[in-house]
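Structure incoming, see below.
Omission of a single protein chain aside, the complex is shown with its protein chains in their original locations.
Take a look at chain A:
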């Protein structure tokens, strides 16, 4: 019984106060109600509203449930223990953003859940994708075999936001100039770029949503810190001392085991070739300054790595993800897949251009 069916009048807003200790016995239910607006609602309706609320309260006692309709009729739900910390309210909001973040990142690499279902209605493909992707995502939070979500003060509030580097006007102009040079490297096609200094955003030409997604991924897996420590660089992990680093090593191992277990128990089919963009320790910096990874393969069983592609929400186009790193500076160049006829050859050409045109500017920029 939903609330909507209860609603009889034009005013859907209801407001009530009740006491669970009262009206425990059959026939005394009305005793619970201390206040009800609108007061002229039939008692039966008032009771059904109270009853539904009571059920929800009992069911979620000690836990928090988050619902997020990621795509029409596709729901994501997260249930966590209630926290006693004072920022609980903000934590709820932040945890809801975690759901959104997982979905956005998934969409960025694999497209929408609905599209994958349409592609293979049995759902096997989608499940494999979801299991690997979300487990990789959650592995950042695994301590031992237990998921431990960060508390609000540590890092949760940063979810779904972008941290900017504050720079002066002159540096900003230099950066913008570099951006144009960078984006001209792929010829005349319309390119996008994202520039980070350490874990801070310096410049973007993407839309706000795409910026947040790519920024999140970069901080998780591509930033110099993420590369060197094999850790995502959310601040709560940054605070970790040496011993916790050592501990995290085992976490990765554990998560692998957990994942295997999931594979076996949940019917994930290993025969699908699933790219795992969130897999840890998979990105390394090549000699030429470009980041490389063997996550993406030309086809299942092939050992040849290919350049990854991602979906942009705003323009709904698929773009190559090309990352160049120089010291603390990370340059991400995105150019449309359709712009290249011969993909790998074209990409190496673009990379060549980046090296030729950008290196010098990077040297200038690094003083920002």
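Simple rule for what comes next: a contact is a pair of C-beta atoms (placed from the backbone, for glycine too) under 8 Å apart; a residue touches a chain by one contact, two chains touch by 3 or more; residues count from 1.
Operating definition for what follows: contacts and distances are computed from a predicted model.
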item	value
UniProt protein name of the chain not shown, from "Elongator complex protein 6", "BBSome complex assembly protein BBS10", "Mic1 domain-containing protein" or "Glycosylphosphatidylinositol anchor attachment 1 protein"	"Mic1 domain-containing protein"
Candidates A:172, A:200, A:305 or A:349 - the one touching the absent chain	A:172
Sole contact to the chain not displayed, among A:203, A:279 or A:325	A:203
Candidates A:145, A:180 or A:327 - the one touching the absent chain	A:180
Absent-chain contact - pick from A:190, A:313, A:328 or A:348	A:190
For chain A, residues in touch with the removed chain	164, 167-170, 172-174, 176-177, 180-181, 183-184, 190, 203-208, 211, 357
